[in-house]
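Here the complex is missing one protein chain, while the rest keep their positions.
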Amino acid sequence: MSRLRVAVMPGPGAPVELREVPEPALETGSALLRVELSEVCGTDVALRDGRLAGVPYPIIPGHVSAGRLEKIRGTMTDLDGTPFREGDLITFLDVHRTCNSCWYCLVAKAATRCPRRKVYGITYGLADGLAGGWADALVLKPGTLCLRLGGGASGRFMAGGCSLPTALHAVERAEIAVGDTVLVLGSGPVGLSAVIVSLMRGAGTVLCIGAPAARLEAARAVGAAGTCDIAEHDAGGRLAWVQERTSGRGADVTIEATGAPEAVVQAMRCTRDAGRVVVAGQYADHGDASFNPHADLNRKHLEVRGCWGSDFSHFARAVGITADPERSRPWSRIPIARYGLDRAGQALDDVAARRVVKALIVPGGDSPA
Amino acid sequence: MSRLRVAVMPGPGAPVELREVPEPALETGSALLRVELSEVCGTDVALRDGRLAGVPYPIIPGHVSAGRLEKIRGTMTDLDGTPFREGDLITFLDVHRTCNSCWYCLVAKAATRCPRRKVYGITYGLADGLAGGWADALVLKPGTLCLRLGGGASGRFMAGGCSLPTALHAVERAEIAVGDTVLVLGSGPVGLSAVIVSLMRGAGTVLCIGAPAARLEAARAVGAAGTCDIAEHDAGGRLAWVQERTSGRGADVTIEATGAPEAVVQAMRCTRDAGRVVVAGQYADHGDASFNPHADLNRKHLEVRGCWGSDFSHFARAVGITADPERSRPWSRIPIARYGLDRAGQALDDVAARRVVKALIVPGGDSPA
Amino acid sequence: MSRLRVAVMPGPGAPVELREVPEPALETGSALLRVELSEVCGTDVALRDGRLAGVPYPIIPGHVSAGRLEKIRGTMTDLDGTPFREGDLITFLDVHRTCNSCWYCLVAKAATRCPRRKVYGITYGLADGLAGGWADALVLKPGTLCLRLGGGASGRFMAGGCSLPTALHAVERAEIAVGDTVLVLGSGPVGLSAVIVSLMRGAGTVLCIGAPAARLEAARAVGAAGTCDIAEHDAGGRLAWVQERTSGRGADVTIEATGAPEAVVQAMRCTRDAGRVVVAGQYADHGDASFNPHADLNRKHLEVRGCWGSDFSHFARAVGITADPERSRPWSRIPIARYGLDRAGQALDDVAARRVVKALIVPGGDSPA
Partner (left out) sequence: MSRLRVAVMPGPGAPVELREVPEPALETGSALLRVELSEVCGTDVALRDGRLAGVPYPIIPGHVSAGRLEKIRGTMTDLDGTPFREGDLITFLDVHRTCNSCWYCLVAKAATRCPRRKVYGITYGLADGLAGGWADALVLKPGTLCLRLGGGASGRFMAGGCSLPTALHAVERAEIAVGDTVLVLGSGPVGLSAVIVSLMRGAGTVLCIGAPAARLEAARAVGAAGTCDIAEHDAGGRLAWVQERTSGRGADVTIEATGAPEAVVQAMRCTRDAGRVVVAGQYADHGDASFNPHADLNRKHLEVRGCWGSDFSHFARAVGITADPERSRPWSRIPIARYGLDRAGQALDDVAARRVVKALIVPGGDSPA
């Protein structure tokens, strides 16, 4: 058997290492996926910095990935029961099944809060096998939910990456009415996908507040009618900027995708009375925020909806959208920085510093950046 | 024409005065209502203390009232087009019509946020006529929405008073599933009505956290399965108290009805992941509260819904419920303190100090309290 | 090993036979349940008469049952992870897990339409093991979702039986507002549970149209404010009866639970404009019905919602409700006919002829009826 290169985070705060491991034997129902593209996202930065609890270091990062099925042991079928074949280009849900037997799965029907869910590249560590995408190949465990990527779709899909189902979930929860003005706070990958999906879902106008300039330029390229740079406007200035564009009322819907605690309060203030705020940017604990329950919430008759993770429905819809070159064109306008496996650390640094808009690991490719 | 006694708040911070005014002439479509019961609620305390903006002092307080139609000029009809007759016992929506022509009324369909709504006893002052219930009689302006109160219903309805449609609105927004555990924060009139309506709406168990002891006793009398006194438990103790009763998960739904800003954050923490919080107790600005957007909202996949005011649908449902002696029995278990017009100031003091559970003005009656 | 008696339907149209089988060996994760009560419902009549497609005869009927865990192989845990013990009194979801991997389960989130679901007593036949409740004991397969029944709850729960989660699902889909008038068509077990659950869920008034007299008496006993006998009123008379009780408008919500195709059209006509109809009584094909799409549906701005089966959330809520003696008291007012295993055929005849309101098989008991 051949040897495979994997990028490993040895522990919290430690730099990424490139290692070689033997290709593992495959149990029935599993498959070896030759990775073509794997994502670098904000969660990976938090992983490296040790800001997530319960991570089983050492770990191979890379939760959303695309690649070709190189070896299949037994039968793997798609949603409709059609078997996958070796050579198929696919992606897979990073959440390796929810338990479908606990109170959250079955009574609350809140599968993203299932306490037993396991996530490739995040809560599966090296001890669990080759379970992360920053590698020449990874092993798909039995029961992993896979989806085919048609011609050209893998590039568009991975330009969104995990931000795409996250944004779909956030927009689903936002209940945009046709013609609504949507405000997106944040211009990182989730923010950009939220701009695109909001427009696709009926928004009349999408405004985006974020930074730096290159990301705001991307926001406009994917459809934002206007952008506001947080480096140039303080909280009051941003609010005024929104009100000027919304008859003084504020946005009908605001989607928060920033990571900054105070942005949640800003979202409440920038939204019109009886509107909706979806909070999708607080994936790690960055501290507290202070708000006025009377003025910001109760008198406004506002709804504020936290939105955690995404489930297979969002993932399948994301793949479905990117199968259509016409409708998914905006994602091809997002500038991508590509890194070989050996430059994964650099990719993390660039993402952390917001020097790039979107970063992908290309295990088999060159490192042009 | 006879003279009528009215209780007047001359201005912010000034004590209530009893005055006499001549009975006014009635324009077509209006009516004189002989007041039998009028409410004293927390908003009236805020009115006296000058804590509400835009109040046109001097003002006759008393927004929700019941009485008999003494004189009708022209025709007044109910929802089904049946004319009212002099002598009918009725109540009326304190919101004197929303405009049905602004963006909030017609596009957002958020009539409680209509900027033109006028409220008897709150935003109508003495200059607008006899437009408050703390009086021998008041004048129903043309277009006021009135509802008949059947035999005995006026007592049950007024035991809820404005808290009843407020609680109905909050429970409507809470989307309780049959068998859910509902936590009510606050044991004042809105809290007590929220306990009753939650049970009526399918809650399996209702828990209530509040104070003082007499109000918690009332909460248990109206159906709360358990109560927790805030004087005896700090925030951590209250959270533990809830978790012990909810398999460690928290309540499915929490309805906040306290007036304390930090209670909104407590509500978020006492609610299970993917649950709902309805904020209905922040009717005046009592300051800021601090929360953790990651842990309290986003990771919990929580929904937090502000709930402002109520509309005619809630008012009509409230009157409908109290028409049924069996179903509305819990309201008859709420202890009522009754005050003559001359003791309105005392009523305000007692409500402010939480010395009584529910206070009513009885213009025509004795002052037994 | 001992021998167990089982009631078997050998094939479509054939009478039920009592057989003896050896107690089977148990695989890991399975358990032997000593049956205390098992249900006889309309589906069992359809099973005997061969009116359901895809039934793997011979079959042991009895899908919803209660009993004691006699032997457990390995570990079986409840929703919260607490292990069950031998001797525990339980019930279990008759649907032996949905696949959680098909398009209906994962994208449509319509688990009751999962094509791979298997149901004890209906789509599991004798070849699949002891998988029906009309028996001294049955075998719970690994992964069966079980719930404890507290003291006395088994009688209340089984008085509802499968009609209880079915009614809960129907009422969930009905979105009753507090104080609504609900019309229930049908006075069989599902109709009776729909009356109870509608009231529990906030209905102000519940009306019931059905037959025969004993079932209508039961409907009133469990809370219906009025009943109408279909033997005494034709379609026009029933509509007039409803309109007289609803200001001429019709019911806010109608729940159909009859089995008669024309009842679905009657439901549409008896419901007010912009109301909702839930169709939960058409579990077998009894032919076509004719309606007027303009007058019955489009002009009325009506919603008509089919409701198929129920999932674990409804089952768990049903068990939760019946754990509370106070709230579940109405089910104890439903008259129960009890039959020994040897009289299962008689039970089917009585259910088919509507001679009894609710029939239960009591394998270990006498046959008093």
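Every chain is named by a letter (A, B and C) in the order it is written, and numbering of its residues begins at 1.
Note that contacts are C-beta pairs under 8 Å (C-beta built on N, C-alpha and C of every residue); 3 or more make two chains touch, one makes a residue touch a chain.
No experiment lies behind these values; they were computed from the predicted model shown.
Which is it among C:Gly42, C:Gly125, C:Gly160 or C:Gly281 that touches the chain not included here?
Answer from the full complex: C:Gly281 touches the omitted chain.
Can you work out which residue in A:Val195, A:Ala289 or A:Ile321 touches the chain that's missing from view?
Of all options in A:Val195, A:Ala289 or A:Ile321, contact with the hidden chain holds for A:Ile321.
I'm checking contacts with the chain that's been left out. Which of C:Gly237, C:Gly306, C:Pro325 or C:Gly364 qualifies?
C:Gly306
List every residue of chain C that touches the chain not included in the displayed model.
Residues 103-104, 108, 110, 112-113, 247, 249, 261, 264, 272-275, 279-295, 297-309 of chain C touch the chain absent from view.
For chain A, which residues lie in contact with the unshown chain of the complex?
Interface with the chain not displayed, on the chain A side: 80, 168, 171-172, 177-179, 197, 200-202, 204, 247, 317, 320-321, 324, 327.
Need a quick check: the contact residues on chain B for the chain that isn't drawn.
Counting over the whole complex, chain B touches the hidden chain at residues 79-81, 97-98, 100-103, 106-107, 109, 143, 145, 311-313, 316-317.
Rule of thumb we're sticking to: only the chains that are shown with their structure count from here on.
Copies chain A, chain B: same or different interface, half of numbers shared as the threshold?
Copies use mostly the same positions to touch.
In terms of CA centroid distance, which chain is the most far removed from chain B?
A
If chain A and chain C share one sequence, what is the angle of the rotation that overlays their CA atoms, in steps of 5 degrees?
Resulting rotation angle: about 180 degrees.
Which two chains does the highest number of contacting C-beta pairs join?
Highest contact count belongs to chains A-B.
Return the distance between the CA-based centres of chain B and chain C, expressed in whole Å.
Centre-to-centre distance between chain B and chain C: 41 Å.
Measuring from the mean C-alpha position of chain A to the mean C-alpha position of chain B, what distance in angstrom results?
Computed value for the inter-centroid distance: 44 Å.
If a residue has to touch 2 or more other chains to count, which residues of chain B qualify?
247 - these are the residues of chain B that touch more than one other chain.
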